[in-house]
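These notes concern the structure reproduced below.
As you look at this complex, bear in mind that one protein chain is not there, while each of the others sits in place.
Now for chain A:
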Amino acid sequence: MGNKQTIFTDEQLDAYQDCTFFTRKEILRLHSRYHELAPHLVPMDYTNEPDCKLPLALIVDMPELKENPFRNRIVESFSEDGMGNLSFNEFVDMFSVLSEMAPRELKAIYAFKIYDYNVDNYLCKEDLEKTLNKLTKEELTPEEVELVCEKAIEEADLDGDNKLSYADFENMITRAPDFLSTFHIRI
């Protein structure tokens, strides 16, 4: 590239290109978006790998995430401390998995994490109920919610333990033709 930018070293950009599905241009654009969220906190110069994390409240304020009912869970799934504080690495990782070039398996793993509210590696009935309420803005009656959750678990549960393990979830996702296009945020 012609112009010299001093945000990342070339080595860093190569590393980002190998570890995510973004090109150099997109990574620089992501950095400017990250910087916009908190200009006084985020340094412009990332060559020394500064240790800077943005809190959950700032990240979910982004226009791409603001209206998403699962925004808190999305950010929490990608944060290392589980509290939703994202460093730039995790920020890029999040949008890389949600981009259109990420493969189905990778997206399925993270979708499973997002819907697993109590983080026990199983999607139990309570997780489904919370997901459903977020989806329909609590407009279904409790009996209807109960019925839908029961039917959903019945359909997808393969090993008969009344909750969905990752294998059940993945098996169900492979039969969903729209999954790749719906689990996708454009940035």
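In this text, a residue touches a chain if its C-beta (ideal position, glycine included) is under 8 Å from a C-beta of that chain, and two chains touch if they have at least 3 such contacts; residues count from 1.
Note that in this section contacts and distances are computed from a predicted model.
Novice: One chain of this complex is missing from the view, so tell me which of "Transmembrane channel-like protein", "Prefoldin subunit 4", "Angiotensin-converting enzyme 2" or "AP complex subunit sigma" is its UniProt name.
Specialist: Protein name of the absent chain (UniProt record): "Transmembrane channel-like protein".
Novice: From the list A:Gln5, A:Ser32, A:Thr47 or A:Thr136, which touches the chain that is not on show?
Specialist: Per the contact definition at the top, the residue touching the missing chain is A:Thr136.
Novice: Going by the touch rule given at the top, which residues of chain A touch the chain that is not shown?
Specialist: Residues in contact with the chain left out: 15, 18-21, 23, 49, 51, 63-64, 67-70, 80-81, 89-90, 92-93, 96, 98, 101-106, 109-111, 115, 120-122, 128, 131-132, 135-137, 139-140, 144, 147-149, 151-153, 155-156, 158-161, 163, 165-169, 171-179, 181-186.
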